[in-house]
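A single protein chain has been omitted; all remaining protein chains appear in their positions.
== subunit A ==
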Amino acid sequence: MGMAADSEFHVLAVDDSIIDRKLIERLLKTSSYQVTTVDSGSKALEFLGLHEDLHDRIDQNTPSVSPNNHQEVEVNLVITDYCMPGMTGYDLLKKIKESSSLKNIPVVIMSSENVPSRISRCLEEGAEEFFLKPVRLSDLNKLRPHMLKTKSKDHCKEQVDEKTAFPSPKQEGKEESNNNKRKATEEGVSPERTRPRPRPRPNGITTMV
């Protein structure tokens, strides 16, 4: 079954809905990814090792959150719901992209609402993809190229100078990041789903401008 490499990818899924957490977990596991689910943006940041102004608490009642809570747990992609109480998916995206240790982690936003301004705001903030709910397996096929980009560099927190540190991901990725992005005609995408405008960024550079 599948490439052995796929099970090396670890996805952190964030959603306040228990039904949607169960669903995204099954979708991700079916795609052969390792999955951790959390129910809030603050728990996501805790899991990622970013404490900020949070108290150093570990929620014992959320079995899917790693009790170890240390930065060595490698996360290859964060997929988050947009509408969540407290910290929204957008807030979480911002915090990740503002963090020197986390900003290279690709982030995908999910939303049940098709709001073009919301979509462009997220993409401009650095989200790789924006999925309309309910998310389908075919949507998840778009994740691998983004995760391959993070795997292609050594997982090293000290590497800050991204422009010189990374070779073009074209060799590693199956498709160029610009090409696989948001092709509206692929894979039977339902007509109601808005395809977001491609985010302008230089080809081959994985980090945000």
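We adopt the following convention: a residue touches a chain if its C-beta (ideal position, glycine included) is under 8 Å from a C-beta of that chain, and two chains touch if they have at least 3 such contacts; residues count from 1.
To be clear about the criterion, contacts and distances are computed from a predicted model.
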**Q.** Per UniProt, the name of the complex member that is left out, chosen from "NOL11 protein", "Vps16 C-terminal domain-containing protein", "Histidine-containing phosphotransfer protein" or "Protein YIPF"
**A.** "Histidine-containing phosphotransfer protein"
**Q.** Listed residues A:K103, A:R121 or A:R136, member touching the removed chain
**A.** A:R136
Q. Among A:T30, A:S100 or A:N141, which residue is in contact with the omitted chain in the full complex?
A. A:T30
Q: In the full complex, which bits of subunit A touch the chain not displayed? Write them out.
A: 17-20, 22-23, 26-27, 30, 83, 85, 112, 133-134, 136-137
